[in-house]
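Complex shown without one protein chain; remaining protein chains in place.
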């Protein structure tokens, strides 16, 4: 299996609902450094997994829609805790949609799965990985 | 698959038995920076993989029993080389036991596997990953 | 010159006032990974710059008063932009006060200066360094 | 599953053929920081995955044959784009050959697979992982 | 003293003249991860060292003029070894010129010095620091 990974980041405010979160129930925030790993079984004719320029642009676009925002006020997340692991899933879903829509180029149809990792500090991170639809 | 990872460290002395270890047969030591990745298929009702506070406490407790010690004198490791990869297995086993004992909370029963990585320097690390019992 | 450094982190929400901040004028947040470098000219009788246990405790206490908070609502920062560089200064001031109050032990009076660095992402950080009072 | 990883690096010049590469069609270069993860199901009698000294030597030897070179002029890569993902495959193949030739010692026959990761910058990396032949 | 730092990177080919360089006399290349530290004595009225958006843009523009190039063919470096330390000086000079030209905003005139660090691998880096003209 081959993979290519790109890194970018976004900065948000949010709060959590539920006693398990302790002081993180208060409004606070985070920088999330995001790694997206694009996977495929064989390289394409150019010798690549994905056009890394388009991959980086797609990630930047997905993060721009979240960056410098209070996630508590985003309609898309109403009634959900925007935990690190949940946000990894959200970003996975949004990049998968861009791949399906052809925004990463026609050869990106050969991608089989994505792993999205969000680093919230030097001592904690979370990830979601899953197949790309067919 | 979802995962959450936490990082901590411990500092030990030890020596190895066997010619393959060369100068590491002498008494020396290491700082191990430890990453534990907790995995599950779906998020729980709070939107999390595991209570990260309890996960960090469990790791701290496991490492406290090893920290600032000479592993050559620990009865638990009699007759074993406490290599980086073996210590990853030991920590996996001890955290798995805490999960089984309910110390990470009742929802932690949804965890499926753990990956434990020990970084011994900027150029070498080792890991053990395995399923959680049932 | 000798130095010892310790690292910890805190997570906050805030917003900025002023056109120079662009979209960061919206309520958002950050994880700050904080490094504090303690400096002195000569080691003390124990061969150390500072009691690293007490240094870490002091940093943890200073960050606990900021962690999981909306800095826009903190009376101490009324009318100030809580930029990364300003927060480095605030933490410098608060740790300096703990040193002056003897909380890092009597030998900490030999410390000459501190450098406080706040990492806000993998591509941006800020610092304040200054002498310790006399 | 157990694993041991070692890190080293090499520095090369090259250019790419194909519009997808944009300005990277010009002659340029890269530092590749290379991680090789050696995997096996059980530890050997010494309690190790692989002789880490021999593993590091094997990686150094493979990289020495590439280091400080213009890959465009290497006969082995004629007609191929020496992308990061392709070079991960090449290094996988060459280390696998050394394992098969017994250069990592007789116990290395217990290794089951390798993952080779090449970091080309702080924001991009690529990997190839695959089974070891039998 | 206050400082703000930003990070970016560029990828080049080059070769060196002189026996001291050994195999690096051959055409090869490097990824340089570049950190620029902007320094000033006091924060400006907005509470910042420099407009970090403009600082990042200035660095990107300086690196774009070097990126994906063979430095051996750049007229600006004729007869010079484009070592890591020399390139740190070049980037220092070019960002200083942008500050002097007002491209980082009028308040950037309060900056006193810059430190430019180029990381060429995980085990080697070089820097140049110097005052800003008056």
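The first chain written gets the first letter, and so on, giving A, B, C, D and E; residue counts start at 1 in each chain.
To be clear about the criterion, contacts are C-beta pairs under 8 Å (C-beta built on N, C-alpha and C of every residue); 3 or more make two chains touch, one makes a residue touch a chain.
The structure displayed is predicted, hence computed values, not measured ones.
> Out of E:1, E:100 or E:126, which residue would touch the omitted chain in the full complex?
Of the candidates E:1, E:100 or E:126, E:126 is in touch with the missing chain.
> For review purposes, identify every residue of chain B that touches the missing chain, sorted by number.
7, 9, 11-14, 23-24, 26-33, 67-70, 120-123
> May I ask you to list the residues on chain E that touch the chain which is not drawn?
Per the touch rule, chain E residues meeting the hidden chain are 16, 18, 20-22, 80-86, 88-89, 122-130.
> Spell out, residue by residue, where the missing chain touches chain C.
Chain C touches the chain not shown through residues 1-8, 43, 46-49, 51-53, 56, 105.
In this text, only the chains that are shown with their structure count from here on.
> Identify the chains adjacent to both chain B and chain E in the sense defined at the top.
Under the touch definition, chain B and chain E have D as mutual neighbours.
> Between chain B and chain C, how many steps is the shortest route if every step has to go to a touching chain?
2
> Rounded to the nearest 5 degrees, what is the angle of the rotation relating the C-alpha atoms of chain A to those of chain C?
Rotation angle between the two copies comes out at 180 degrees.
> How far is the middle of chain A from the middle of chain D, if each middle is the mean of its Cα atoms, in Å?
The answer is 27 Å.
> Centroid of chain D to centroid of chain E, CA atoms only: how many Å?
30
> Counting only residues that touch at least 2 other chains, which ones in chain B make the list?
Within chain B, the residues that touch at least two other chains are 122-123.
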